[in-house]
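Missing here: one protein chain of the complex. Every other protein chain is in place.
This part shows chain A:
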Amino acid sequence: MKTMDFNILDSIPDLDNLKTFTERYFSKRYLINVDGIKNNDMMIMFHSNRIALLSLAPSHSFFSKDENYKINFNIGKIDRLNNSVKGKSKKGGQLLSPKSVICKIEFSDESVFEVPCCMKGTLVEVNEELVQNPLLLKNMPDSDGFIAIMLASIAISEATKSELLTHEEYIKCIDCSVNKQ
């Protein structure tokens, strides 16, 4: 067998069933009405290696508001942009509890809402690009518009993952609340 016989073109997949990068490697989990605030709906995307990406769920009221906004990672006492982690164990990363605020979204009409991180863990990275380019959050919440990368222990990430809504459960919940209205 000659390796000349092999060509990248023999690996063309079924183009009708392609998955996006997010779909290939992450499973999405949801929380709705966080802190009792209606449509304060969050999404956490878990990589198979337990790294978690925080973003807003499509049903978040943010997406229905047509107003300019800025994303502020300075949440008062702490500036999330100053977060730094060292080594394999991500030492020195800011500690997060489910109610910790990751950033504030400040609209031009002076209304503000806080983005909770929704899980216990260590902050690994915030998406600094959102400061320059806030539209990413609106246009690509499940890819380039992610808000932060978090890491929890295996036990905590497993537990969080099983507590939160799966995509199917989430769709059902959203449909229900729409129907009630």
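Points to keep in mind about this one:
As a working rule, contacts are C-beta pairs under 8 Å (C-beta built on N, C-alpha and C of every residue); 3 or more make two chains touch, one makes a residue touch a chain; residues count from 1.
Going forward, contacts and distances are computed from a predicted model.
Here one chain is missing from view; checked against "Trafficking protein particle complex subunit 6B", "tRNA pseudouridine(55) synthase", "Ribosome biogenesis regulatory protein" or "Ribonuclease H2 subunit B", UniProt names that protein "tRNA pseudouridine(55) synthase".
When you scan A:D35, A:D109 or A:D144 for touch with the missing chain, the hit is A:D144. Residues of chain A in touch with the missing chain: 1, 3, 6-9, 11-13, 15-18, 20-21, 25, 47, 49-51, 53, 85-88, 90, 124-125, 127, 129, 136, 139-140, 143-144, 146, 149, 151.
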